[in-house]
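Working notes, beginning with the structure itself.
Shown here: the complex without one of its protein chains, the others still in place.
Chains here go by letter, A, B and C, matching the order in which they are written, and residues are numbered from 1 within each.
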Amino acid sequence: MIHVRVQDQPLDPHREVDLLRADNPGIGAVVSFIGLMRDLNDGDRVQKLYLEHYPGMTERALQKIAEEAVQRWELMGCRVVHRVGEMCPTDPIVVVAVAGQHRKEAFLGCEFVIDYLKTQAPFWKKETTEQGERWVDARVSDDEAEQRWRKTRDSD
Amino acid sequence: MIHVRVQDQPLDPHREVDLLRADNPGIGAVVSFIGLMRDLNDGDRVQKLYLEHYPGMTERALQKIAEEAVQRWELMGCRVVHRVGEMCPTDPIVVVAVAGQHRKEAFLGCEFVIDYLKTQAPFWKKETTEQGERWVDARVSDDEAEQRWRKTRDSD
Amino acid sequence: MIEVKYFARFREELGSDREQIEAAKVDTVATLLTQLRARGGVWLRLFGEEQRVMIAVNQEVADHATLLKDGDEVALFPPVTGG
Partner (left out) sequence: MIEVKYFARFREELGSDREQIEAAKVDTVATLLTQLRARGGVWLRLFGEEQRVMIAVNQEVADHATLLKDGDEVALFPPVTGG
């Protein structure tokens, strides 16, 4: 029901959604998030993107986040697949696909997973622009997105 | 950039996501919702589902909802496709696929569209169980989900 | 004339999906509903004051106060259940 994976091969989001849904006629809602490589970041054209991770810890972090989402919203399934290595604009970087009986919990679970992944899972982006290579800085907005789940924890 | 459609043929969610993304390397986030026919509703096994709509008004309502979402969250695309007629468990009933530069607006836009669709777009479900046919009642939770967007309107 | 359309459960219970009503007799949705209720029986039951009836005029959401004129299309239907 939970599946997490890190791969350097191109990512097929549709396959993850199909595997999530397979053989479960009790699923009423599937929400999926696909993060894609943009050709523009902070105003500069980006030609290539390189993603580094921490083998072992990264998978553990993803597993933990997915398990928490499934438990918290009683999801019927959650798949998180993240690509690493070198990629080009329009390539999928990450897919989070979540299944539930109803839409509310599927949306919450999916957003929770990607918000936590952004701030907790050890991945680092390095982009190549016309000016050369640069490591991407973390966004304050990502920290804020994650914080929101902590605040509402007791009031769920 | 906006596409809405009502069809009686089986729905292919992946195709809608592909069309949404096509040829736009500026898209950083795609959020999609797939509503699926469940084999269980209110405790009863459901064998078949029939969906009726109001040709003309339904498409207008979907178009209006999609336009509002795109404008409100500056989305880069929104596709809403809804199936009508007869269908079976696990069949997709509706797909809402939304593209944005970043994930936050894509999640909000997608949820807004499906919440409004549920309460504003003229579709009606009739299900066949072992006890016979019955029209599905509207859910109070759907009204509440829609209300939320009105409340936050001024504070966006 | 005003064309009145019925959908879903209303259509089935009334045994009709549409009818033409004399425009001169109805100036708002409220007067149209009053006229339909006056038929009694299933009409009174479906369109009674306490019932949830959704209304569209010319394919836009409307309410009891919406004005009607010759050539308008009015639709009456139960709360929607799509998605």
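What we mean here is this: contacts are C-beta pairs under 8 Å (C-beta built on N, C-alpha and C of every residue); 3 or more make two chains touch, one makes a residue touch a chain.
As the structure is a computational prediction, the values presented were derived from the model and not from experiment.
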Based on the whole assembly, the unshown chain contacts which displayed chains? A
Among A:52, A:74 or A:144, residue touching the chain not depicted: A:52
Applying the definition given at the start, please give the residues of chain A touching the unseen chain. 35, 51-54, 56-57, 60, 82, 93-94, 114, 117-126, 135-139
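We take it that only the chains that are shown with their structure count from here on.
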Most distant chain from chain A by Cα centroid: C
Return the distance between the CA-based centres of chain B and chain C, expressed in whole Å. 26
The positions of chain C in contact with two or more other chains are 83
Among the residues of chain B, pick out those that touch two or more other chains and give their numbers. 35, 114
